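Encoded as structure tokens, the structure appears first; notes follow it.
Complex shown without one protein chain; remaining protein chains in place.
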Amino acid sequence: MSRPGKPSPTLDELTAALVAFRDARDWKQFHNLKDLLLSLSLEASEALELAQWKRAEDFERQARRGGGLHQRLREECADVLLYLLLIAEAADFDLARAAAEKIAANERKYPADKARGRADKYTEL
Amino acid sequence: MSRPGKPSPTLDELTAALVAFRDARDWKQFHNLKDLLLSLSLEASEALELAQWKRAEDFERQARRGGGLHQRLREECADVLLYLLLIAEAADFDLARAAAEKIAANERKYPADKARGRADKYTEL
Amino acid sequence: MSRPGKPSPTLDELTAALVAFRDARDWKQFHNLKDLLLSLSLEASEALELAQWKRAEDFERQARRGGGLHQRLREECADVLLYLLLIAEAADFDLARAAAEKIAANERKYPADKARGRADKYTEL
Partner (left out) sequence: MSRPGKPSPTLDELTAALVAFRDARDWKQFHNLKDLLLSLSLEASEALELAQWKRAEDFERQARRGGGLHQRLREECADVLLYLLLIAEAADFDLARAAAEKIAANERKYPADKARGRADKYTEL
């Protein structure tokens, strides 16, 4: 969530900064959609790697503390978002709107009264 | 990017909707950070799967056309964003700000004059 | 491990069966190394998905019991091995020998007396 007194950039602003960064380096030639998706997956793995060999409770406590692990998690998640924005730009869709629609679809798929407290897939509810 | 005439939700609005969705189902108990990161990685893989066995140019053309593949890509990317938002909420950081800082860091790491047109890692520039 | 009374196929035998399967379908044209690695990663994610949202101890108990989860884990791991064999065949290396060399390298990197009972990376020992 954004912090009081600190205006967070919007996704549009981030995309504009990212496109300027990319184009100043003439990197659009490498950014085909398949490699962007491959990179998205690699960055998500790097984020996951932070939790490797750690018990879930230990990791959660360390990641919250504001120490080195918190900072690394923040950076890896930022990398994932940057690739998402490049993908949305390349494939020409509105990522925030897509996410809002997905929340709405999940609300239909997982009715609160049936899904409460259960980790099952919606097909098993 | 957002579309003219259609206000896109902000990340804060998406996070609020997501937290309401989660809490109405009492799912916070499953959402420890390690499993959220694991899920982030799985969703990124599902997005990547759309490009499996496709030549990069063919995939790019199909994903742009506005057909079924475009819609599936949009949904998979939405899922990735939703997990990012849950992670940022659980670990208590501002995802948009983290992304802005990462762009700034990349600008220092990859000077435009050295990185132009090269896909090398910054350590190899 | 192999079972008494049941001869397990060797990696060479598996590779030969896999190449015959592939060539009977004229699929070598799709099996470029980049897509094989992409597929390896996707299959490993499908294996990991079996553990999503499960506590480590619960998953371990369920995966061992010989029920449906055990069978699915076995199949997903088989898929990962099949892609490894296709990659080794395409890039022309001996996978079993590579693994033996890696064990030997790990023995040097993680001296038993320093690494005992510690999950740290070797750089942190």
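So that you can tell them apart, the chains are marked A, B and C in the order they are listed, and the count of residues begins at 1 in each.
Please note the rule applied: a contact is a pair of C-beta atoms (placed from the backbone, for glycine too) under 8 Å apart; a residue touches a chain by one contact, two chains touch by 3 or more.
Only a predicted model underlies this, so the values are computations on that prediction, with no experimental measurement involved.
Of the chains displayed, those contacted by the omitted chain across the entire assembly are A, B, C. Within the complete assembly, residues 38, 41, 53-56, 119 of chain B touch the chain that is not shown. As for the chain not pictured, it touches chain C at residues 1-3, 6, 8-15, 17-18, 21, 24-27, 29-30, 32-35, 37-38, 40-41, 43-45, 47-48, 50-51, 54, 56-57, 59-60, 63-64, 70, 73-75, 77-82, 84-85, 87-103, 106-107, 110, 112, 115-117, 119.
Listed here are the chain A residues that touch the chain not shown: 30, 35, 38-39, 41-42, 45, 48-49, 51-53.
Everything that follows uses one rule, which is that only the chains that are shown with their structure count from here on.
Here the spacing of chain B and chain C, counted between their Cα centres, is 28 Å. The distance from the centre of chain A to the centre of chain B, each centre being the mean of the chain's C-alpha atoms, comes to 4 Å. Along chain C, residues 38, 41, 53 each make contact with two or more other chains.
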